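Sharing a structure, written as C-alpha cells. Questions coming.
For this view, one protein chain was removed and the others were kept in their places.
Here is chain A:
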C-alpha cells in the first residue's frame, strides 16, 4: 500500500489475538491487521499516521519515483497533451474568439492557466474589470467551443455582487461572450449551486448575476451541493458499504441516506442541461459555482463529453482532464488531501466526475473508446502522487514546483498500457453518428459503482468478465487474421511462378476453400482457444500486484477472510 493512498488509520480495541489496526485507503481498499503486541501496533499506527500525511510537496512519491527512463523521453511525455492544439481542434482562435495575454504572468488570476481564450470584442480593461468583480479573479473564459453550432461553454466564479453591486466591465464581458455566438440572442448563465447557497453568499458580498443587469441572459440554478456535503455523503456511503453482513434493506436505505446517487444524478442532469442548451438551442452557456473549480469543472467536462465524441476516446479524455480539471485549477492537492492540511478541503469531486462518466459508459456501451479499468486507473493515480500531473492546486503552483523538470507525466504511462483500457465494443461510427449523448436520468438508471467502491473486494465482483474475454478474443482474432493474410501473401508468391502454366480451373479451386479458411479465425465454442484462466474471469484490479486472481470455487456465499502471514510475526490480514 502506497503511503499516499492511506486515508485513515484506526486502532481498535485490544482483542485476545492482538491489536486490530484498520487502514482505509483513498482507492477504497480497506485492510485489517491484527498485530500481536499492542506496543508494535501503536508504533505502526504512529508511523503510518506521519507517513501518510507529508508536510511538504517534496516528500511526495512523484519526486522520488524513477522508472529509469531517459530524459528526452521524460520531457516528451510532458508534451503529450497540448492544450493549444486542443483549442485549435475546437476551432479557436477564430473571428470571434482569441487568445488573451491578460494572464500571461498570472497577474489577474493565479489559479487560471497562462493561456486563456476570450471573445475578440472583450478588451483588456473589460477583462481586468470583470476579473476584479469575480471571486478569486476567475473571470469568464472559454472552456469549450462547439464548431458547428458556434456556441461556447464558458466558465468563471461567482460575481461579487452582494445584494446590489454591479460592474459594468463584467456586464460587458458577458455581453461580449453572448455576441460571440452570431446565431444567438441570449445566453444561459448556469449557477450550479442550490439557490439557497447562492443567496447566502450574497451576505458575504458574493452571489449571483441579477438578470436585470445583464443583457439577454437566462439565469438558471442547478442545485449541486457543495464539497462538504459531498465529503460527508461519500463517508456515509463507505460506512454502509463497509458494513459486515449487510442486509439488502439496510444497504438500500443506507444508499438512500448517503444521498450519493442523488448527487451523481444532479451533476449529470446539470451536464445534460448544458449540453442540450448548446446542441439543441445553439446557445452559449456560462457556468459557475462559488469559486468555479469544483462543480464548474464537473459540469463543463461532463457537458463537453456529451457533446464531443473526441472526449470519448482515450487521448481525448486525457485532454479533457488536462483542460477542465488540471489547467483551470481544480485543487487536486487540497481535494485529495495530498499534504497534511485542512481535512475540510478534502472532497470527492473528481471521483464524482469519474462516476458520472462510468454511468454514461453503462448506458452507451459502444460510445466510449475506454473502459472501466481506465477510469479506475486514473482514480488510482490522482491519489497516488506517483506522477506530477495531479500535484498542486493550480498551474502556477505546478510551475513553481518545477514538476516538468523533476517528475514524470502520467499520460504517457497510461497510453503505453492502453491495450488494457480499450473498450472492445467501441464503435467509432456510432460515436460520430450520435452527435449528442442523451442519457436517461430516471432514478432507476443509477447504480452503486461496485467496481469502484469495492475494487478490492473481489468476492463481490462478477466471477467472469465479458469485457476481458472479448478483449482477449478480439486480440487473438486480430493476430490470426494477420497470420492468415501473411500466409495468403506467401501462397500468392509461391503461386506466381507456376501461374502461367496453370489453367484457370485449379486456380478457382483455391477460392472455394478460402471462405472456409476465413472462418477459421472465428471462435467456435468447441475450440479450446479461449484461455479460460482466472485472469480473464475476474475483473482486473488496478495493478497486478493487487490482483489476487481468485479461484472462485473456493469462495462461499459468506466470504472467508483471506489469511496472509507477514514476514514478521503472525499478523493476519483480512481484506
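Details
Definition applied: contacts are C-beta pairs under 8 Å (C-beta built on N, C-alpha and C of every residue); 3 or more make two chains touch, one makes a residue touch a chain; residues count from 1.
Going forward, contacts and distances are computed from a predicted model.
Only one chain is not pictured, and the protein name UniProt records for it, out of "Radial spoke head 3", "Proteasome subunit beta", "Dynein light chain roadblock" or "Myotubularin-related protein 9-like", is "Myotubularin-related protein 9-like". In the complete assembly, the contact with the undisplayed chain comes from A:474, out of A:121, A:282 or A:474.
The missing chain, though absent from the display, is touched by one residue of A:208, A:221, A:350 or A:364; that residue is A:364.
Across A:77, A:303, A:412 or A:439, the residue that sits in touch with the chain not pictured is A:439. Checked against the full complex, the candidates A:16, A:66, A:164 or A:249 give a single residue touching the omitted chain, namely A:249.
If you put the missing chain back, the residues of chain A touching it would be 241, 246-249, 251-253, 255-256, 259, 261-262, 265, 363-367, 424-425, 427, 430, 436, 438-440, 442-448, 450, 453-454, 459-466, 469-470, 473-474, 477, 519, 521-523, 525, 530, 532, 537, 552-553, 555-557, 559.
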